[in-house]
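All protein chains but one are shown in place.
A, B and C are the chain letters, set down in written order, and residue numbers restart from 1 in every chain.
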Amino acid sequence: MKILYFAWVRERIGLEAEEVDPPASVRTVADLAAFLKERGEGYAHAFENPSVVRAALDRTHARPDTPLGAAREVAFFPPMTGG
Amino acid sequence: MKILYFAWVRERIGLEAEEVDPPASVRTVADLAAFLKERGEGYAHAFENPSVVRAALDRTHARPDTPLGAAREVAFFPPMTGG
Amino acid sequence: MFTVRIQAGQFDAAAEIAALAQGRTDIGAVVTFTGLCRDDIAPGGARLVALTLEHYPGMAEEEIARLVEEARTRWPLTGATVIHRFGRMIPGDNIVLVVTASSHRTAAFEAAEFLMDWLKTRAPFWKLEEREAARSWVAAKDTDDTAAGRWG
Partner (left out) sequence: MFTVRIQAGQFDAAAEIAALAQGRTDIGAVVTFTGLCRDDIAPGGARLVALTLEHYPGMAEEEIARLVEEARTRWPLTGATVIHRFGRMIPGDNIVLVVTASSHRTAAFEAAEFLMDWLKTRAPFWKLEEREAARSWVAAKDTDDTAAGRWG
């Protein structure tokens, strides 16, 4: 599974993208965020307040309880500030 | 007092503008419209339904009961269709 | 900058946006509304050939300037431009342009809508339609009065 990070999530983790193979127990977006949070200091900082981190599955907005299903690309990012 | 006519009010009366000296009994916009209506066939046609004829006094919108006061320029016209 | 112009000639929306924004860095949002002569077809099937816009010279400028002043009391605008053409227009021609600039988008949108709603009902302009087989004065629309009325 390809994971992308944007804006300050990217800066805190120090990566734009990585390949991750989470265990079968990781079923939802929130599960994946909790799994990633344990990977190190930068991740812990990025996900310290999971409620302000948004996610997209295969380029479509997702909610914390959205099942990962067969998603090939998952992105984590702060609330958007475009426009 | 200078009277101006626009759009189909102008077409029915056959004049763009004229000088009129109404009697002292003509005090309001509605009085003036009623006075003009008696001036001939075109006027009668223009003012046949006074509720659809709008007026301005010295280039400011007026209502039928607005006193003419010292107005020097009075205009009569249909509801506006600009924009 | 606040500008009202009544003119026979075409206008250029881009030039008007540029004139409002030039040399300024405090504008966050610019909204433009362009009203065009539309090739509509009457219920009887008569196609529009042209619109001729008659106006009340002097009052047209003054009334629109009053509407712009009213908009300025309601929204924090950094600028506004209103241009209304008169004369004969064919389908596809520009008729009216409203440009509003503000530091925030909601003010710019609301002020542009306010100006258009009131222009329709208060600016002394009248459209004469020429159709393939008829010519008649455009009746004012109840929906325009309703749209203007919502500004209270």
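As a working rule, a contact is a pair of C-beta atoms (placed from the backbone, for glycine too) under 8 Å apart; a residue touches a chain by one contact, two chains touch by 3 or more.
Worth saying up front: this structure is predicted, and the values here are computed from it rather than measured.
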Shown chains in contact with the undisplayed one are A, C
Candidate in contact with the missing chain, chosen from C:Gln7, C:Thr106 or C:Ser136 | C:Thr106
Touching residues on chain A - with respect to the absent chain = 4, 6-8, 56, 59-61, 75, 77-83
Residues from chain C at the interface with the omitted partner, ascending = 12-15, 17, 21, 24-40, 91-92, 103, 105-106, 108-109, 112-113, 116, 147
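The definition used in the following text is that only the chains that are shown with their structure count from here on.
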Just give me the whole-number Å value for how far the CA centre of chain A lies from that of chain B.
-> 71
Separation of the C-alpha centres, chain A versus chain C, in whole Å, is 48
Which residues does chain B have that touch at least 2 chains other than itself?
-> none
For chain C, residue numbers touching 2 or more other chains are none
